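Omission of a single protein chain aside, the complex is shown with its protein chains in their original locations.
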Amino acid sequence: MRYSFRDDYSEGAHPAILKRLQETNTIQALGYGYDPWSKQARELLKSIIKQPQAAVHFLCGGTQTNLVAISAFLRPYEAVIATQLSHIAVHETGAIEYTGHRIIEVPTRDGKLTPAQIEKVVAVHRDEHSVRPRLVFISQATELGTVYTLEELAALRRCCDALGLLLYIDGARLSNALGATQQTLAQIARYADAFYLGGTKNGALLGEALVIVNSALQPYFRYHLKQKGALLAKGRVLGIQFLVLLENDLYLHLARHANKMAQRLAEALKQKGFNFLVPPQTNQLFVWLPKEVVQKVRSVFDFHVWIEEKERCCVRLVTSWATTKEMVEAFLALLP
Amino acid sequence: MRYSFRDDYSEGAHPAILKRLQETNTIQALGYGYDPWSKQARELLKSIIKQPQAAVHFLCGGTQTNLVAISAFLRPYEAVIATQLSHIAVHETGAIEYTGHRIIEVPTRDGKLTPAQIEKVVAVHRDEHSVRPRLVFISQATELGTVYTLEELAALRRCCDALGLLLYIDGARLSNALGATQQTLAQIARYADAFYLGGTKNGALLGEALVIVNSALQPYFRYHLKQKGALLAKGRVLGIQFLVLLENDLYLHLARHANKMAQRLAEALKQKGFNFLVPPQTNQLFVWLPKEVVQKVRSVFDFHVWIEEKERCCVRLVTSWATTKEMVEAFLALLP
Amino acid sequence: MRYSFRDDYSEGAHPAILKRLQETNTIQALGYGYDPWSKQARELLKSIIKQPQAAVHFLCGGTQTNLVAISAFLRPYEAVIATQLSHIAVHETGAIEYTGHRIIEVPTRDGKLTPAQIEKVVAVHRDEHSVRPRLVFISQATELGTVYTLEELAALRRCCDALGLLLYIDGARLSNALGATQQTLAQIARYADAFYLGGTKNGALLGEALVIVNSALQPYFRYHLKQKGALLAKGRVLGIQFLVLLENDLYLHLARHANKMAQRLAEALKQKGFNFLVPPQTNQLFVWLPKEVVQKVRSVFDFHVWIEEKERCCVRLVTSWATTKEMVEAFLALLP
Partner (left out) sequence: MRYSFRDDYSEGAHPAILKRLQETNTIQALGYGYDPWSKQARELLKSIIKQPQAAVHFLCGGTQTNLVAISAFLRPYEAVIATQLSHIAVHETGAIEYTGHRIIEVPTRDGKLTPAQIEKVVAVHRDEHSVRPRLVFISQATELGTVYTLEELAALRRCCDALGLLLYIDGARLSNALGATQQTLAQIARYADAFYLGGTKNGALLGEALVIVNSALQPYFRYHLKQKGALLAKGRVLGIQFLVLLENDLYLHLARHANKMAQRLAEALKQKGFNFLVPPQTNQLFVWLPKEVVQKVRSVFDFHVWIEEKERCCVRLVTSWATTKEMVEAFLALLP
């Protein structure tokens, strides 16, 4: 098989995770998240974000987390505001709509949503003939790998407060955003009503940690989990993994490695004169390559072609906790 | 902690599963079930059931499998027929209703559904003022640990055929049913339009293998999976586990061990004069114990109190692939 | 056509309603319930029930009213408690389940639900593996034509208060219940969190008046109406009709006429020695007749056969505001 820069979930789990699964394997524990490791992981995460009142739940994947959380937070007539590139709008097969909620999409070039866009949406949804916008969905890092600055997050928070909206952050690649900036989980938690810290794309076999900061959104959440098939019998499988990821900041170390690999790629690509769809910030690069280059590289490396034009393609290169320097250099060596 | 007979998912995974996860860990693979192990596991399962046209999908848990499958198979006005003790009726937090479908419940004493009951339901649902019964839901083994005989399954199949109904089998503990009888997966597959083979309760970290035998129910199923948050990014995690479980009939060996432990318990309990709610057949026992006995045993062993009466309790004892003879004997030693 | 005792909606509307529709026809008015007649009707109804803070909405039919109200009042994991004979359980094609909610059914002989049954249901729904019972659904009069006494209603109210449940009353035939007792709309409103006063079965072309007494359930209700297709553009059509029905207690006069016709039938049937499924109280009779009698009467009169046994049938006879004495006597004259 060709080496893959297709995504950040091409391998199994970080060895420390497998090791802990092994070590704890024969210990009996209660199911459904009541095991000691899940408890420890929840407490650890709450102490990291300095929000002891927060509720933490471990789920299996990003689409599942988004659909359970958003449908739990909204009443039937309430809608989500998100960019047209948001994962929930384009890559979740209408999961949010299946739970009954409209996504109001706004255009974006860099993957980000702005307060001005939110205000405009709210302004035109005025009565019972339209849905009521209620939840702002953003991804940090965005679907294009860009990162909201703390100032941008604060502005979104102020906008949501002023308009009575909830702010939800899809953190499938939140660690990569943190690793690329000086932002901390505690800061993210201050701005969001709820967010999730992704495990699947950062070294776990599977798993996302949903943090519900806003107390008003917490009651009965386990009912929502169970009803949507998101309450794992062996909750330990998720708890153990997040315990390992959170201990000693492993989640940050893994994300920084991925970012560093991407940065090496990005710098070399820039030097070679290639352009990017958006400026590279995290572990996803969107770079324009001539078709003949794509063809050549593709015989050795696997990656996603994002946009196909006549003479060039925008390809997406994704690095991960498992990406090796050798493969990065091998990829670069193929380029003109 | 007290030793637990609470359920069959109190430990991690069978060592062979962890070993294979370890061995394959650094190999890159495509996501969403397109990895080689998932492919092999699907092919192996299809060959075991001798239904090359079947479709196999791996999901994370039982409630998830039931809700995705049933909602995919039905049109909005169609309903499920199930016993009042069925898992979907009592222990899935209205997951099926959340997808829009009514469950028509019929009484049961032994956990089983009969053709006569189905016929009666169909007879009273005659026009558009009522839902249209369309799918018969049974569990093999049942929620009370009993097992449908092949004759009973054949009769249900004939009944469904005569009435234009689908037959769906919840196989959370299907291996235990097979292990307790001469029934084979191939036979189950001949009677069901769809069924699942449980992994979570039979030695996997998580995972259920849904088999859609009826070709008419197969198209676009992956869309349903994705929409309900049931398409795992690292599908390999499920594929690898089922590959291990299916190779050399490990799923049967594990279930037979669990059954054997339960049988030892059951025989000793009978000898001691205790009565059962239903005759023990698989790895779940429902035994009536005097309250003082329950109290005594409970200080050392954990289990579920199923029914509480004034002077006695019906307790549920569940054994698993991981239950040891020593613990079985220790439990029995505590009894009068 | 044979004269029909099949239901109470076999004719058009009471003449006073048609007259008012005619008189107001060319007056322009705002849509969606903002017309002056709807406003007047809402105010009149609120003054009749002496609950100025109540919210009143006019909808098109009973199933629609039930589904919009119940789905608006509940969160996704919450369930309804109702009898197994309740309209929502058997004659609404799974409308409540389509909105995502489970109906927990309890047995009944006379169509009524008791506090003891409710307590038992709540007692066994204890955690997130089951739905959370939240709304008690009763019909006044019941689907069998029986009537809850004020004492029974008060006991249900106390039970609901003690358990944190909502009490919702389906009043498709509420006027008949009031007409058959000394109960008033104001009393009903004191016991219910929400109820509806039926128009369709009491002389309107169409229409039900939903009264939301509990302020906590009122916000954003028009959004729910619109989203479910229940907000009529020409809301005047409903408002005018309810204005006519409520003015001078027309709703009561019509219901009393229907009850009186039923009473005449019931008394004569009793005298002739026929038995009833339940004691007749309102405008629906369920009477056991020998098959040869049914056959004979059926050639002249249309009605619903409720239960068919070998030698006898339980037939349902329904009278209405439009039933004439002559037809009642003609029916009786056919009986042995």
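The first chain written gets the first letter, and so on, giving A, B and C; residue counts start at 1 in each chain.
Rule of thumb we're sticking to: a contact is a pair of C-beta atoms (placed from the backbone, for glycine too) under 8 Å apart; a residue touches a chain by one contact, two chains touch by 3 or more.
Quantities reported herein were computed from a predicted structural model and do not represent experimental measurements.
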- Of the residues listed, C:Ala41, C:Ala95 or C:Ala192, which one is in contact with the missing chain? C:Ala95
- Listed residues C:Tyr9, C:Phe274 or C:Phe303, member touching the removed chain: C:Tyr9
- Query: Which residue, B:Ser38, B:Gln51, B:Ser71 or B:Gln263, contacts the hidden chain when the whole complex is considered?
  - Reply: B:Ser71
- Item | Residue among A:Phe5, A:Phe58 or A:Tyr77 touching the omitted chain | A:Tyr77
- On chain C, what residues meet the omitted chain? 1, 3-4, 6-7, 9-13, 15, 18, 21-22, 24-31, 60-68, 92-95, 98, 200-201, 205-206, 223, 226-234, 236-237, 322
- Message: List every residue of chain A that touches the chain not included in the displayed model.
- Response: 76-77, 79, 90-94, 97-103, 105, 128-131
- Touching residues on chain B - with respect to the absent chain: 71-72, 75-77, 100, 128-129, 131-132, 220, 222-227, 231
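The working rule: only the chains that are shown with their structure count from here on.
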- Query: Same or different: at the chain A/chain C interface, is the fraction of residue numbers used by both copies above or below half?
  - Reply: same
- Note on the structure: So, in whole Å, the Cα centroid of chain B is separated from that of chain C by 42
- Item | Junction residues of chain B - those touching two or more other chains | 92-94, 98
